[in-house]
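Before anything else, here's the structure in question.
Removed from the display is one protein chain of the complex; every other protein chain stays in position.
Chain naming follows the written order as A and B, and within any one chain the residues start at number 1.
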């Protein structure tokens, strides 16, 4: 039976429930929905980077990337990125930040779906990703 | 070519459109979005368990698990669980129920994304899952 492995980067707190920030089984690496919390500090409640969309987006992308890297992977392996936004007015700016972030990606970028959903107060964006390894 | 197999537990009615409650192809088993309908009874329209979030969550998780088991799998193979809630105020209680449900899981839990979306009237939660088998 294929082993299942969880990944929690040193910058991340333990998830707030019984789920994994990243988990690999076989060739599939799934990154849980990440939001814009800066690196965890002992004893401090997490607060999102901000207040701008840019600050939250960049922190969120960095958090997804940290999970990918912890698993020995990276954006080059990502096949799907889901972006959850709370405001349709953020679409153009999100794309700008996204394009700049991935400017140097040498392989085809992941597929993507952007949907507008509700998120807990203060959060403007959430992103999850699936990667295929090997 | 890899065979594609559909799974419908005995407790489930046929899906309301041309989709499968669970489908496996190669090592991937995908469970369709499940809601809190108790086991199907002939001639009765499905009504969600309830009215509490706990009742719907437990039924929904049981329905996902039934599809996984029908395919010879289980939560230990799940790599991603998506939770769709209609009310951000339900997050903490959802996590409690989730943690209790998975208290005895012996392998790393699946990654998870929780988003707040609209669902048909009366439904508080919907959950889908992807598993990697073999």
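What we mean here is this: contacts are C-beta pairs under 8 Å (C-beta built on N, C-alpha and C of every residue); 3 or more make two chains touch, one makes a residue touch a chain.
Everything numeric in this text was worked out from a predicted model, so none of it was measured.
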Selected residue (touches chain absent from view) among A:17, A:53, A:68 or A:81: A:81
Omitted-chain contact residue, chosen from A:7, A:37 or A:98: A:98
For subunit B, the residues touching the chain missing from this view: 1-2, 4-6, 15-26, 28, 30-33, 82, 84, 115, 117-121, 126, 128, 130
For subunit A, residues in touch with the removed chain: 27-28, 76-77, 79-81, 88, 91, 95, 98-99, 102-103, 105, 107-117, 130, 132-134
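Going forward, only the chains that are shown with their structure count from here on.
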Intercentroid distance (Cα basis), subunit B paired with subunit A, Å: 23
